[in-house]
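Omission of a single protein chain aside, the complex is shown with its protein chains in their original locations.
Labels run A, B and C following the written order; every chain starts at residue 1.
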Amino acid sequence: MAKAVDKQAELKLLYDMLSIRRFEEKAQQQYQMQKIGGFLHLYIGQEAVAVGSVAGCEHRDYIITAYRDHGHALARGMGMNEAMAEIFGKSTGCSKGLGGSMHYFDKKNNMMGGHAIIGQHLPLATGFAFAARYRGEDRVVLAYMGDGAINIGSFHEALNLAGLYRLPVIFICENNQFSMGTAVSRSNPLKEIVNRGAGYDMKSLVMDGMDVRAVRETIADISTKIRTNPEPYWVECRTYRYRGHSMSDPGNYRTKEELEKHKKDDPITNFSATLIKEGLLTDEEYKKMDAEIKALAAESVKFAEASPEPDVSTLHDYTSVVTDPNYQPLPTTPEIKTQNPFHC
Amino acid sequence: MAKAVDKQAELKLLYDMLSIRRFEEKAQQQYQMQKIGGFLHLYIGQEAVAVGSVAGCEHRDYIITAYRDHGHALARGMGMNEAMAEIFGKSTGCSKGLGGSMHYFDKKNNMMGGHAIIGQHLPLATGFAFAARYRGEDRVVLAYMGDGAINIGSFHEALNLAGLYRLPVIFICENNQFSMGTAVSRSNPLKEIVNRGAGYDMKSLVMDGMDVRAVRETIADISTKIRTNPEPYWVECRTYRYRGHSMSDPGNYRTKEELEKHKKDDPITNFSATLIKEGLLTDEEYKKMDAEIKALAAESVKFAEASPEPDVSTLHDYTSVVTDPNYQPLPTTPEIKTQNPFHC
Amino acid sequence: MQMREITYRQALNEALAEELDRDQNVFLMGEEVAQYNGAYKISQGLLDRFGPKRVIDTPIAEAGFAGLGLGASMVGLRPIVEFMTFSFSLVAFDQLVNNAPNMLTMSGGQFHCPIVFRGPNGPAHQLGATHMHATECLFANFPGLRVVIPSTPRDAKGLLKASVRDDNPVIFQEVEMLYSSKGLVEPPMPDFDLVIPLGKANVSREGTDLTVLSYGRTMPMALRAAEEVAKAHGLHVEVIDLRSIKPLDLETILNSVAKTHRVVVAEQGRPFCGIGSELTFQIQEHAFDELDAPIARVSMDEVCMPYSEVLEHAALPSEEKIVAAIKATCGL
Partner (left out) sequence: MQMREITYRQALNEALAEELDRDQNVFLMGEEVAQYNGAYKISQGLLDRFGPKRVIDTPIAEAGFAGLGLGASMVGLRPIVEFMTFSFSLVAFDQLVNNAPNMLTMSGGQFHCPIVFRGPNGPAHQLGATHMHATECLFANFPGLRVVIPSTPRDAKGLLKASVRDDNPVIFQEVEMLYSSKGLVEPPMPDFDLVIPLGKANVSREGTDLTVLSYGRTMPMALRAAEEVAKAHGLHVEVIDLRSIKPLDLETILNSVAKTHRVVVAEQGRPFCGIGSELTFQIQEHAFDELDAPIARVSMDEVCMPYSEVLEHAALPSEEKIVAAIKATCGL
């Protein structure tokens, strides 16, 4: 029985990673056919990070990331249809076609957005954790960023605040070795990215971002701990991006050999092989799963194409909200005064 | 002979610290008499830091600090007259009365300013070091900040850049235990401020900011090293401010006992006692020195009072400069191409 | 109802206390707001009354705690974030102008940010080039932000309470030079819940010869200037306190212009792309034929702010400059 449950969970890891891969391959193709505008940053190669970490936490936990956000959104349960429609700029998109590839939001799944200005989402992450603590909820926050994001001011302010107020945020640096064309050794003076946590006396560790199980276990571990004993963690997650930074990047800053070497670590290939070896999956089943997922991806393009453009008459509808006239304030009660969740 | 030289240098340390103390006592008095506007932040208690560190480096080295800047300017050789005239807003002030207490600048002494927005001067410090390296000059930079400044974004960006480009900047955190009314333990999660350097793999150390000789020696040591092998240092300097944050602060966040305890570490009292003990100074000489300095401070008030206000007709003269028509560009020479001082 | 005379500072303090009391989702955060009771004592007594969960000291990390507030607002809290002055909000600028207003659009309407950023703004006295920024026009440039600037204790209280209850990000800008000024205000809660809707200008003085449009720091100057030209020249000057820059109460402005046909804008800030220029555009757009003379503005001079008192005075708007502009616009 335990075995059966495990099997489903393990297969879901694979399914989710494969979904991201196939979805993005489709998106890439659509971009090349010029059906998509703006920027498109693919997550291909890094799927184990989003999938493993989301599997390692609870649905009520908030997640937030930068602009390379398709993987996190899909891992969190967003459907391919709304994801694809978003990059088509259609009103059926996850952000109604107003956000685009860099701004996937999914409130029902506690996916708090893709965010396009480097580092500026990290203070928001501390705010979610703050709110959870404020309300006495045992939610934690997963805040993802690239290796290029750790050098900007708001990164620092967020980590410092999280440490000071002991906020339950897992800061996950997806170290894919490059910030655009800049190798990670050329953007900071650190021997290892994990060292950055020491500047905040923050618990820090490295995880293998190509191993979905390792990621899941690490995050499960940390989130269990900080759910009851809130404090932030700094996690360097070593991974690799197989595509260019965005669709316009030919990737001249790395050799073909380097890329091929990293492709040997492919989180999907390796994990499916493991599952097969463990007898949890057959070759046949894998092919069937892949076909199913590819069909969904193809379907999402049709859905996006068939979806309506946002109505031009709605142009002014998303700049301000009408204040909710039915809002119910929560009067102050005496016991709150004595609470001190932020240790100030 | 060596002894004689030493004696002069030792006495100068005392003289400079005492100058800062007496100058600021005068400034405080003038502020209370409402002869001075704006903010006034006194350095009293921290004199050993500016005096010791300036003594530990060369005149060609750049120094830059925040708004609590009188001590650094005077230690660097600014006269009391131009210092006092500045806070009187007079045209004879070090910044022509345009800067005020928070913006002391002294180009001839490589004092690159007091700067009033927390942390925003630290990137400038990296720029001075960058320029020195760019030109092949063996200058180093002393960049001072408060303990409250280490939590803001530009602090982080400056340290990261300095580490990455191996810039010869000594980042000196004057940990006077408070950022306004906020005790240092309430503004960051660190057990010790010195730990912050670890987040940059930066060489880090603590120095006793109440001991002028210790400060001098430490800075002399570091600056000698990095003058030839450029790299930044992170230095926590433990000190204490005896007055309120600014003139409007009664200091209710600390007890009288705490203050009194720290006054036992007075850098001036202790160092003069040491000099007397070592036979380098007599009680008599000390009194004479103090009287002389007090006279200079009193004189500076007279100077400031007698000085003219800036002419209103000059109001528009400091917003833009006229581009120098005689500027001589330095044509590119072939060998520059191969230089790589920033290791990029 | 018995009106009381209280200071602008006290009015703000009451507004904070009443909103904190009314709604647990409201909290106050900023540098020195708790144990120090506020750099300008606006939050005096609030830590004692509401405890350390609701009134929270921050490190010097404006972008960090502004963003923390925004994140908390996205999930339903209603933060009030104090900047010690809005000059320091410039280091948090991206959070304020990018994250705050855009969240609603970027998320396709899923998330909005009911948050107030508040603190003193604009020139005070001899604080020099870096500490006296009038930032209202910078924020007003960004769609999605409300910009509110009270000039009286009553407005300070009523507009702040309205701002806290608004579901959009509000930039609430106070006037340091007015913190100790006094005015009549209704009794505090539970007796009276003073909420002044955003977006309604106030005709602070009626007149028929010329309209002075102002807000915040220059309002008292404008009123004194109006008195002076009344006495000296028999001019009937109408003075309008905009109270909120955004939303802008164009209707009240145009009604006045239709009556007076002459306008002077008195603003605390820099002229270029400032509030005066926007008011001028909108007035001439909608009431071109009503104008009998060019609109004049009294603003900061086009200079970096000097510390020297005499230069500062020369650079800042003043009653005398407003009087001169009124006279010139009336052809006197």
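Quick notes on this one:
Heads up, the rule we're going with is that a contact is a pair of C-beta atoms (placed from the backbone, for glycine too) under 8 Å apart; a residue touches a chain by one contact, two chains touch by 3 or more.
Because the structure is predicted, anything quoted here is derived from the model rather than measured.
Note that the undisplayed chain, when the full complex is considered, contacts A, B, C. Within the full complex, the residue among B:Lys107, B:Lys191, B:Lys264 or B:Lys277 touching the omitted chain is B:Lys107. Across the entire complex, the residue among C:Asn255, C:Ser277 or C:Ser318 in touch with the chain not shown is C:Ser277. The residue touching the chain not shown here, chosen from A:Ala48, A:Met111 or A:Ile152, is A:Ile152.
Checked against the full complex, the one of A:Gly45, A:Gly71 or A:Gly89 touching the unshown chain is A:Gly89. Only one residue in the set B:Gly52, B:Gly71, B:Gly153 or B:Gly199 touches the chain that does not appear here, and it is B:Gly153.
Although one chain is not displayed, its contacts with subunit C can still be listed: residues 63, 87, 90-91, 93-94, 97-98, 101-102, 104-106, 128-130, 133, 137-138, 140-144, 246, 269-278, 280-281, 284-286, 288, 291, 293-297, 302-306.
Subunit A meets the missing chain through residues 37-39, 89-91, 95, 97-100, 102-103, 115-120, 148-149, 151-154, 179-182, 186-188, 253, 309-310, 312, 314-316, 318-319.
Annotation for subunit B: contacts to the undisplayed chain at residues 62, 93-99, 103, 105-107, 112-113, 115, 117, 120, 122-128, 130-131, 134, 153-154, 156-158, 160-161, 164, 317-324, 327, 329-333, 336-342, 344.
Heads up, the rule we're going with is that only the chains that are shown with their structure count from here on.
Farthest chain from subunit B, judged by C-alpha centroids: A. Work out the mean CA point of subunit A and of subunit C, and you get 39 Å between them. Spacing of subunit A relative to subunit B, judged by their CA centroids, is 45 angstrom.
Subunit C has its Cα centroid 37 Å from the Cα centroid of subunit B.
Among all residues of subunit B, those that touch two or more other chains are 151-154, 186-188. Residues of subunit C in contact with at least two other chains: 57, 59, 61, 63-64.
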